[in-house]
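Every protein chain of the complex appears in place save one, which is left out.
Let's turn to chain A:
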């Protein structure tokens, strides 16, 4: 039995590794994208410096200027690391390449999950490196303490929740021809109520209460906030909320997939 599980794991691990290696072919593309990060961070540094009136000791909603910039670095690194799963699945359905995936003794969702994680890993570290070098040169490094360890721990769950959220929409491609509209809405929700542009603490009370009940906060807010303002008391609850959402969303993904795959019309010769 154990042996069987090991073989199963090896299979999905191999998918993750090969995707990661495949991504190295796109490394120039990734580096070019990170130029955009440079621009964004530069603008926000200017903006926040104005908000803090250049006072390095000022604190807004519990964050210092330095913390808020590093928060942005981590949130952006995660956002930009997320592979375009929606576009990929839509393309697989449109071209009929989905056939090649479905004939394998491999779960379709499992394949895409491992492939997503493999790709996200490389992208995350590249964007993290670029973002950090900018923040470091403008702001210097704060005392992270255990924050960086928490960041990595929470990133796994963060990418998993992100995968599930986008996968649900991506799977609508089994019925709809276009999923980009939904994808757009999902992305903007993460930018706003997910806490990418602003930590949730900076939002009005009523909105914060709504956000607490949504899965979006677990993707960007949890890891980025813990990285810059580590709080040992919050680590376990954050992990629990994150993986709780993973379970709920996984059920939705699997149900959507099972219904969709029966409806699927595989295109092409």
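Keep this in mind: a contact is a pair of C-beta atoms (placed from the backbone, for glycine too) under 8 Å apart; a residue touches a chain by one contact, two chains touch by 3 or more; residues count from 1.
The working rule: contacts and distances are computed from a predicted model.
J.: Could you check which of "ATP synthase subunit a", "NitT/TauT family transport system ATP-binding protein", "Histidine--tRNA ligase" or "ABC transporter" matches the UniProt name for the chain that's left out?
T.: Missing chain, per its UniProt entry: "ABC transporter".
J.: Looking at A:22, A:180 or A:209, which makes contact with the chain not pictured?
T.: Selected residue, touching the omitted chain: A:22.
J.: From the list A:14, A:136 or A:232, pick the residue that touches the absent chain.
T.: Counting the whole complex, the residue in contact with the absent chain is A:14.
J.: Tell me, which residues in chain A touch the chain that this view leaves out?
T.: Residue positions of chain A that touch the missing chain: 7-8, 10-11, 13-15, 18, 21-22, 24-25, 95-100, 102-106, 262, 264-266, 268-269.
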